[in-house]
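All protein chains but one are shown in place.
This part shows subunit A:
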Amino acid sequence: MQNPFLPPPKKSLQEMTQEEQAEQGAKQIMDVISSCPGKAIMSGVSGYVLGGFFGIFMASMAYDTPVGTGLQSNPLSKMQDLPLKQQMKIQFKDMLARTYSSAKNFGYIGMIFAGVECGVESFRAKNDIYNGTIAGCITGGGLAIKSGPQAALFGCAGFAAFSSAIDVYMRSENGRPPTNDYDM
């Protein structure tokens, strides 16, 4: 007798109706999005965008840093003596550089954290707060490793603590479902 636990045989794309094709396509998209690389890419992209906004905001707030004029002909002229368009161009370039660096940082953070957390969760086959702790440690340590081992250790500890705190807050609402809908 045939094994009834196996799924039904797959139909090729032409045999399915329009509804089934749409359902199949939606299922494929959901599979890709919920996979580990998909999660990492999505988190990285959203981190990049968020970092961009953050960088623009921070660059507009930082009015006290001196910006060089970049003009070779007149090294003694101050920024205020330049025409308005030149001032705007220089400031805009500086803001763009800040935005880009901030966006890159946030994008890395998001991508590495989401990827590592998903990988650790798939490996352990458990869903608890320690996935976030381990992923935070690897993210923080990995981003700070160029500044030496002590910086990496502090980055690991800080990021792991931050991630654990956020996870504990998010999970504080979880609990067992009520036994019935009447006596809450």
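What we mean here is this: a residue touches a chain if its C-beta (ideal position, glycine included) is under 8 Å from a C-beta of that chain, and two chains touch if they have at least 3 such contacts; residues count from 1.
Here is the rule we use: contacts and distances are computed from a predicted model.
One chain of the assembly is not displayed; among "CTLH domain-containing protein", "Transcription initiation factor TFIID subunit 2", "alanine transaminase" or "Mitochondrial import inner membrane translocase subunit", its UniProt protein name is "Mitochondrial import inner membrane translocase subunit".
Residue in contact with the omitted chain (choice from A:10, A:85, A:126 or A:146): A:126.
What subunit A contributes to its contact with the hidden chain is residues 1, 4-5, 34, 36, 118, 121-122, 124-127, 131, 171, 173-177.
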